[in-house]
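So that we are looking at the same thing, I have put the structure below in structure tokens.
Of the protein chains in this complex, one is absent; all others appear in place.
On to chain A.
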Amino acid sequence: MSIPLATAKMTSLTAVAVSLVLSGCVIGNAFRRKEQFFPAVVYICKSNPSMAIMYMQALITVYLLGKLIGKIFFGTLRPAESERLIEKSWYAITETCLAFTIFKDDLSPKFVALFTLLLFLKCFHWLAEDRVDYMERTPVISVLFHIRIWSLLTVLTIADVYFVHDAYITTITKGPSVQLVFGFEYALLITLAMTACTKYVLHGFDVHSDTFWESKAVLLLYLEFFIGLCKAVMYIAFLIIMVKTYTVPLFAFRPMYHTLRNFKKVFQDLVLSRKAIHNMNTLYPDATAQDLQTIENVCIICREDMSAAAAKKLPCNHIFHTSCLRSWFQRHQTCPTCRLDILRPTPITLPSTTVSGPPPTSVPPTVGASTPSSSVSSSNNADANGQGLPGHNQAGNISNFFNNQSPLPYQFRQYAYQQQRTSVDGNNSNTNENLNNSDSQQNNMSESWAEYLNIPGPSFFNVQQSSSSNINFDNRTPFPGNIPFVGGVAIQHPELPADLDTLSHEELYQMEQNTRAACIARLKYVTDIKTMLDAAMVMMNHYSSACLVAGLDSTNSTDSTNESNTKHLDDYEQFESRPSSNSSSETDSSDISNITYELEETDEQRKIRLKRLKKFTTFGNHTI
């Protein structure tokens, strides 16, 4: 409501005063004319204008009475409460007016009075609900508060039950009438009162317990679900009965829609959160004391210190309180920091399986050097990530794409998020943050490279060391930064390169036979390759859209993009110069020295790099 409360108060005061004066005039006029009580009453009843004024007076008296009772039960209302009350009452009044159109034949002062009573009771229910919720918000709860809530809830429940009973009896004895609506409305109010009671009890327990009550949030969600179910069933039953006996109850549509939508949402929340919490409990490891040392040791959800026993580590390496995560998962099933979707098949075991092969021999020293710091860098990363909000949509789609395939390793996803983050982040004022982030991003990426390079056996990418000059993307490929994505695809395929070297002759011989199993295996590889190609397409699409965003931002944050792009290029160079990993036995010390030589930056390379970068940004601008 846009009317300020002070003005509203003034108008109601004037209304009361005017109506008092008017009814005084009417009564005075009647007594002056008739001089006796009975004739005066008859006179007033026969004159329509007088009756109108008397009705208005009655309405205002009821209003004042309601205010008085409100004062007794609630004391002074808080501004937020009265705002909500006014808003809800407007809806209720509109719906009541719509209800009148259906029952226009029954319209009599008695029904108007009953509807007014219903409206007031509704108001009290809403206020009671607000007050019970308020328990959670204030550190001081007086005894008076408890007495008020208890008496109020008792009175309301008794009134509701009485009216439902009354409506039931009337409908049974006299057939369906407007009492149907009353019965239904009061039945709904009973559910409201019951919710308030249960919440009151839950909050009461919570306030008096000394420790944090973890399961309260879950209980509240179940309560909401149960009440939603009751309401939905009631509304549908009411709709059916009304359509059969009268007509379509237009006035009930808005609240019915709201109820059904809420119910659907609660139901979804319940199902998804159960799944997410199950995932969390079974798949994700508890944070270790070491994990906690590397970060700030504060749960970013509740801003309190974490102990190793009560904290969980998500696949994206972000650490939170188990209880905080549980309540967040009831709303959204994503990582609060990086919005990683928790419900996709989790890749948590993947890194260990890829590393568990034969010991790597072909890791270039420059890449290997950054691995020891990787765990630290990724947790730094967690902090840096906390400041910005990496994109979720597109990466989420890709992860869906992989749902029935092997899941993406999280390093890649994280990288993808950051990739987008740096581009989205252009309007973030913390450029400093940005730079830090691109630092940790580089570390993180080298981590994923290290992971990749640990995969033994023939590489999927046979990039020869000598071919680094042949692969001259400079002029044709406008995406120098897309290499990590391709690398990501390579990582995500677990079956291709592994184990071929270790096969014995017998096994190889067996594989060459046209046995059914061999055929199936071959076909499987072919489909896998197809999937990978499709995935590459998706990645390219994803990348070009990311490029669009980058192009948009390049006008105001060219510096930061330059910075991070140069870094991508560094990694790309490393990738290019990596020796073919199927020749692992050939890799000797001279090779390694060659690599380091290759990696040293010359002015020439620097120039090429800048050229690529320029291409990249201009391409981004052209596509817009």
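Heads up, the rule we're going with is that a residue touches a chain if its C-beta (ideal position, glycine included) is under 8 Å from a C-beta of that chain, and two chains touch if they have at least 3 such contacts; residues count from 1.
One rule holds in what follows: contacts and distances are computed from a predicted model.
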- Which of "Ubiquitin-conjugating enzyme E2 G2", "Trafficking protein particle complex subunit", "Large ribosomal subunit protein bL9m" or "Actin-related protein 2/3 complex subunit" is the UniProt protein name of the chain not shown? "Ubiquitin-conjugating enzyme E2 G2"
- Selected residue (touches chain absent from view) among A:259, A:327 or A:531: A:327
- Item | Chain not shown: contacting residue from A:20, A:42, A:65 or A:80 | A:80
- Residue of A:43, A:100 or A:213 touching the missing chain in the full complex: A:213
- Message: Given that one chain is not shown, which residue among A:87, A:106, A:286 or A:304 touches it?
- Response: A:304
- Query: Residues of chain A in contact with the chain that isn't shown?
  - Reply: 2, 78, 80, 133-134, 136-140, 203, 206-207, 209-213, 300-304, 324, 327-328, 330-332, 334, 336-337, 339, 386, 389-393, 420, 424, 427, 429
